[in-house]
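First up is the structure itself, then whatever we jot down about it.
One chain of protein is taken out of this complex; the other chains stay put.
Take a look at chain A:
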Amino acid sequence: MTLSRESHTSTSNSILPQSANLLTENGKFKKSMASALPSGDQGAAEANSGNGGQMQKKPFTFNEIVLRNRLTALVVDGDNFCRLLEQGILQAYGLETQSVNNGDAAVELIASGAKFDLILIDMLLPILDGVEATRRIRAMGMRCKMLGVTACSGERERQAFLAAGVDMFVEKPLGPEILIPVLRELDGQV
């Protein structure tokens, strides 16, 4: 099933439409790691739905990890908004990122010799789906951490994606409770 035939590859400084204004002049995502300053109740960031956003201790927040090493990531998502947001969140953690909007572009990028520490890949993608793209990426010998980050939630999808070679199957959205332990492991902090 093809939703778009355009192949799109972007690096971290050319991803957002001008109107979004989510990037600095250097193309960095607008997030300072020095502070986490949520709006709302006296600066409290913790909330759970259904309890009015009351403060509860959560194990992870975005600013609980500082990377010691240079880490790179590839985001593969056919949805413009999700791709931008995931890429931006990874940049906020300090990763260097690239993104593509279909599975074929991801495979081509890896085949061209590009190496990444982390790949986030959606399941339903234009041109070449995430399962097959993952299979081909693994067949090329790429052993990096791959997270299948998808809106799919069924057990069959989960098994298929894991069988193709992702290390984790994550239902969107990708939160810090999943991402921070992964980044700690990649950064050698574990």
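A few remarks follow.
Note that a contact is a pair of C-beta atoms (placed from the backbone, for glycine too) under 8 Å apart; a residue touches a chain by one contact, two chains touch by 3 or more; residues count from 1.
The criterion applied here is as follows: contacts and distances are computed from a predicted model.
When the unshown chain is looked up in UniProt, the name that turns up among "Sesquipedalian", "Aldehyde dehydrogenase domain-containing protein", "Histidine-containing phosphotransfer protein" or "N-acetylglucosamine-6-phosphate deacetylase" is "Histidine-containing phosphotransfer protein".
Residues 1, 3, 20-22, 30-32, 34-41, 43, 45-54, 58, 61-63, 77-82, 84-86, 88-89, 92, 122-124, 150-153, 171-173, 175-176 are the ones on chain A that touch the missing chain.
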